[in-house]
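Contents: one structure, followed by commentary.
One chain of protein is taken out of this complex; the other chains stay put.
Coming up: chain A.
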Amino acid sequence: MGVTVLQQFPMVENRTGPQTIEFLTKRVVALGAVQTGQFLVDCETYMSVPNLGPQRTVHVVHNSEAPASVFAVLESGQRSVPLVADGLFDLLMQKMATIYSKKQPKIEAKGPRFEIADFCVKLGSVTMGQNFKGVLVEVEYRPCLVASSCWELVREFLQGFLGSVVPATPPPYLQNRMNELYQPIDTVNQYLEQFAQYRKATGVR
């Protein structure tokens, strides 16, 4: 588990989702990457029922990189409480159907996974329900656990195959945690941050 940077790749007019993925795949492979299967990150969102006071939201996230864990982030007002549990948590959520109910369609990112030296690259097409929403690019630099010491390096790597769309600053979630040891939940939070943007957007982004 190393520092991971998640960023969206903007869609252009005349290119479909699969075409974009293929376009990026070609670039990554040209850098010398080898495909190592597929990946999937999915997120179910539950809302608390209205008669329990102020509304709370629970995002339950699965990440194929950590297949034995279930990640949950509880949002109430400004606070967010992260939780990492094992697979049984899914069943627990079903039991709590009377308190937390599913209101929003499932959102997920899936696509090919690549490895190049110590980097791991994932090209995910984001779908909400049945609708294609856009493309997310995840780059993990596995040897390094502190974002501040390798952000420039990861940025250079991202620029190598994404070009000028790479921002000069780290993702907002990561900015507050630049000097802390990177945890799997940090990746999940970055996905939630991006998924929230997709929810707000109408059409593809």
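Brief remarks follow.
Convention: a residue touches a chain if its C-beta (ideal position, glycine included) is under 8 Å from a C-beta of that chain, and two chains touch if they have at least 3 such contacts; residues count from 1.
The rule is short, and it goes like this: contacts and distances are computed from a predicted model.
Remark: of the listed names "Uridine kinase", "Elongin-C", "Mediator of RNA polymerase II transcription subunit 27" or "ER membrane protein complex subunit 2", the one matching the undisplayed chain in UniProt is "Mediator of RNA polymerase II transcription subunit 27". In the complete complex, the hidden chain is touched by one of A:71, A:119 or A:191, namely A:119.
For the chain left out of this panel, the touching residue among A:10, A:129, A:143 or A:163 is A:143. Mapped onto chain A, contacts with the missing chain fall at residues 1-2, 31-32, 116-119, 141-146, 148-150, 152-153, 156-157, 160, 181.
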